[in-house]
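Only one protein chain is missing from this complex, and each of the others stays in its spot.
All chains are identified by letter, namely A, B and C, in their written order; residue positions are counted from 1 within each chain.
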């Protein structure tokens, strides 16, 4: 339930209008309930709200199980200073094809849809509407709304979330049209708060690291920072640094919290290796899955090793 | 110069309309000159032309130095069987902001642009038009054309290639509005021809490999297939396999031709390791840059080793 | 049972005299039974017999579970050209301390023993004879024999195999004096035959490889030749190349036969990497233990990959 925006109180920004998957994600955030919500038009605007203090936090799509990383989000998190991820939220993705009453599938020539949604329905559309044209929209809800607008003439049908027919007088031409019935989109709540969420034992840490220039095997060396500490990655996405073809940074999600010794140690290794590391935060996993405990990488093992080294450095007799 | 399409003769498909960067790329292809060209509306249509035999080949954008990989292209190359890359072509990317005569920057509320182009002009636009809305278009040229159409009302300005004003009666509101003056887009010419282009000594090999499921350190192992043979990667992009969050395949460009012993050997290693490897082709590099020769990975060294092993297997006395 | 040496027929050489562990090992070799046996004084002599053709093969100790590699053997196998290991044999190692009748433990001041045997009885000797002196001998049996010789005066007791008292009128001062009750010595049968023993499924391959000079991480790269093909090592021993401190070659036993695809492929990789690789042979394991089959490294997987690559190279349409 969207709340009326109270301009005097900072609230939460999300990609609108009401009815988007982003709004669904924000509904999962307990502390956002009862606060003003701001529907924005694009990712840049959402981040701007956070940086300027207009909003406490913004909910942003960051990864889709079918389409992959949302690169605009990843790039903004990399380049806008001091942003932090405070939590992640999963929303199952389902799509319907809608049109104004009276329109049939045979009438559809042009389809309005956000490019990510369009990509996720490719199979159904190519099977049912082989000669269609795609008109990209800023959001699927917007595309659906456009069907009813003054310029509804450009698009004949829209891809939208199933709940769309509760808000708009549209008819469903196709249900469950997504290629993958298990598709899910991952959203993150972004703020500028540097206080770290508590460690739950089922956490993620998000970072972005540039590869050192002109160093053969640099990516292998980067990945070894994690593998030699028993840390799994749940996301690894290359993004061009932008200055030349073939130069990359990597957007990475690690299993674990920076309060885990192995993660802290890996970040140290990474920081020594990479010319630029952005720490985006440690936060509870949406799926609550705990990483397997391996004795070699346990906090206790790290503490033992430090005690042993401290003994050597202070001239004590140490046990092997 | 686009040629009139002769329906009876298979030609070349590209993302139209005339004036797009894709058309500029196709102009670099010698064998395409004098043949019919087909302007298509989307990547799927282009691939369809190739698979059906309507076109000999299609020119498709695959990577941008600022925006990264074109995921729709990468995914299509992965999933449509038997496609091959026959060559790559680079086009420098420059943008102007155009509008109908009489419109000034202060009048612009909405901007039409292909999402990739829009992303590449973010800085200029946010500086000059902080309150704009973005209306995605299927191509920048289309957005520019729309400015003059019946529904020109929705967008006030469009991001387009500099040559646009030669084709349309539009005025330039901003020049060189791209964030990165060295931005370049890489295109590939895609066909179904399985004959391999000759080795030139400055070649690339493109592949897509799934990671084995549930195998810790799988990516490290994949990358070692190349590093242990002295092979550099010029592209590494993760793409979701699509069945669950966190499951990836990798789109990879290697330095070298499958006729190079080290590349052939790496492909063997990769094929043994990965449940699914798509070979997309070996072709000359657009920049003509040759890989550094390292004796350890030379063809001669591979041949010597094979001769030595053959001696052992056939019971000869072999030198160490 | 040692056979009388027939000078006209080539037989088998072993480190004598009769009663040594080496003779015990040779008794395990079926094809040596009924052939002339030559007891030699040192490893060099044994190899010389083989190279000159005086013997068909020689039995040589190569590794001890307590003392490690027998470096003289390893170095000779590395430097003498064209030697091959035809099989391996295990002999449990047990020791007694013997002396002439009438001598008690309290009388013992000097102990004769081969250095390797001496090292394996250190604990017992230091506990029971803390002030002893060690007189090295060429073999333990020789030391025992010396107790009864004209110069028996120098040593008071000898470390010897348990069976020694069957051959010599000596008395046992201590039984089972070895530090490790499970100690075992590994022997190899060395010849110049280049025909490869058949693959049994439980095989070993022995090699020696120099590390390339001045190459950081060279050992890691050497080991990766095996790990990336799923091959375990049962022996890894560094030996100085001899030209300077810190320059090494490695004596390596691999699980598997050169007729296993993964082993053949690893040898190719090794040969390309190392300036010098000595192939010492593939032969059945003495313990008959079969390596775990991993599908990724199966012969079938290697063959499939080659078929796939051959398809690409010959311009066929290949399945991913």
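Miscellaneous remarks
Definition applied: contacts are C-beta pairs under 8 Å (C-beta built on N, C-alpha and C of every residue); 3 or more make two chains touch, one makes a residue touch a chain.
Worth saying up front: this structure is predicted, and the values here are computed from it rather than measured.
Across the complete structure, the visible chains that the omitted chain touches are A, C.
Of the candidate positions C:28, C:128 or C:227, contact with the unshown chain belongs to C:227.
Residue-wise, the contact with the chain that is not shown comes from A:267, picked out of A:15, A:111 or A:267. Residue C:126 is the one among C:31, C:126 or C:319 that touches the chain not shown. Contact between chain C and the absent chain runs through residues 41-42, 44, 63-68, 71-72, 75, 90, 115, 119, 122, 126, 133-138, 151, 153-154, 179-180, 182-184, 186, 216-217, 219-220, 223-224, 227, 232-240, 242-246, 248. In the full complex, chain A contacts the hidden chain through residues 81-82, 194-196, 208, 212, 221, 224-225, 228, 258-259, 264, 267-269, 271-273, 276-279, 296-297, 301-302, 304-306, 308-309, 312-313, 315-318, 320.
By our rule, only the chains that are shown with their structure count from here on.
Shared contact partners of chain A and chain B are absent. Between chain A and chain B the centroid-to-centroid distance comes to 25 Å (mean Cα coordinates, whole Å). For this pair, chain B with chain C, the centres built from the Cα atoms lie 57 Å apart.
The geometric centre of chain A is 59 Å away from that of chain C, both derived from CA atoms.
Of all residues in chain A, none touches 2 or more other chains.
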